[in-house]
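What follows is part of the complex, with its chains left where they were.
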Amino acid sequence: MPAPEMKNPIFVQGLPGFGNVGKIAAYLLTKFSGAKPFAELYSPSFPDYVTVSSKGICHLPRYEFYAAPMEKNDFVIMTGDTQPSFDDVVAHYELCGETLDFVQKIGCNFIVTLGGAPAKEEKSQVYVAATTHKLALEFMERGAVIYSKSRVVGATGLMLGLAKERGLDGVCFLGSTTGFKADRGAGFSVFKFLMKALGNEVKEGL
Amino acid sequence: MPAPEMKNPIFVQGLPGFGNVGKIAAYLLTKFSGAKPFAELYSPSFPDYVTVSSKGICHLPRYEFYAAPMEKNDFVIMTGDTQPSFDDVVAHYELCGETLDFVQKIGCNFIVTLGGAPAKEEKSQVYVAATTHKLALEFMERGAVIYSKSRVVGATGLMLGLAKERGLDGVCFLGSTTGFKADRGAGFSVFKFLMKALGNEVKEGL
């Protein structure tokens, strides 16, 4: 499939992880925006199984790329059913690098990663970390809390760190969650913040 | 050894695994068909030991390829005494890839993998997963149950998933087993289903 024509698209990544917040937020984003899949990424670093659908069709673990036309900047959304094994650090770096190569080639210069963060207080919160102090402040003004003196693990953090080393800008939005199970509430909070903060309307009552 | 002349051979893989079902079914197949070994595959991803025969001869772990002339399509059967370590995911992908390269070169365009599946009920069952819905249905009509919403792990699943990505067709037959020990009954069920479903006679009483 050829990559669709998009103007200055923003790359948005939401993968399985802590509380599954990133994957849920990305899922809501694809549904809300009517995004269309246009590319897949397979890797020998993904787990060695196939999943079988209700129709008996097997498929390998993969990352999927969706094109989403938006009011302001278009989105390229990446989500998937897996991440490499926690042990395989090098695989994490390589997959993030390959993904960046691909999305830079189709014009993405701004990176947004979505994930979960351990809840520190009762109140639900969206945290932000960024490639620059200016960006962190900008999204703080729109309601996020700076994820100060912490670590962002896995692809959610790594993609942003590698993007920064390439001279790209980007942010990471983390929904606070206990992480005990898939946290739809935190996923929805992150989705809503992302839409508002990047200038797209989400009708109330959604 | 040169690969023997075969017409549109079907590739059948049965390796050690859950309940050893796949290996047992492949063993029965080689015996029943009078299959002849014609190739071996060694890999640095196999365990680092040699086995010693009763005659004191050592040999490395390996996959073995047999040529089996059949009434309908000939078979290329692969079996072996090992799989790569569970941890070494990349080795699993690479070995399956090398195997597909090899069997495609000698003319195989249809892939059958054999294995075990955790028994969900008392009744013995053969499950099927496939590269297409049409194929899954076809073997359902011949008596298999669709292995719906499940995972097929290790080479049994991976080989089929990778074959599909290459545009090949194939199926996976899984014999239900408790998996506590080598399950000859489940291995025989899978062998018998494979023979019948692919149009070869197995005399009753076997």
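Which chain is which? They are A and B, in the order written, and residues in each are numbered from 1.
Please note the rule applied: contacts are C-beta pairs under 8 Å (C-beta built on N, C-alpha and C of every residue); 3 or more make two chains touch, one makes a residue touch a chain.
None of these values were measured; they are calculated from a predicted model.
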item: Whole-complex copies, counting every chain including the 2 in place; value: 4
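In this text, only the chains that are shown with their structure count from here on.
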item: Copies subunit A and subunit B - rotation angle from C-alpha fit, nearest 5 degrees; value: 90
item: Interchain centroid distance [CA atoms averaged], subunit A/subunit B, Å; value: 38
item: Interface residues, subunit B side, partner subunit A - complex; value: 87, 89-90, 92-94, 128-133, 135-137, 140, 146-155, 157-158, 160-162, 164-165, 172
item: In the complex with subunit B, residue positions of subunit A that touch it; value: 42, 44-60, 85, 87-88, 91
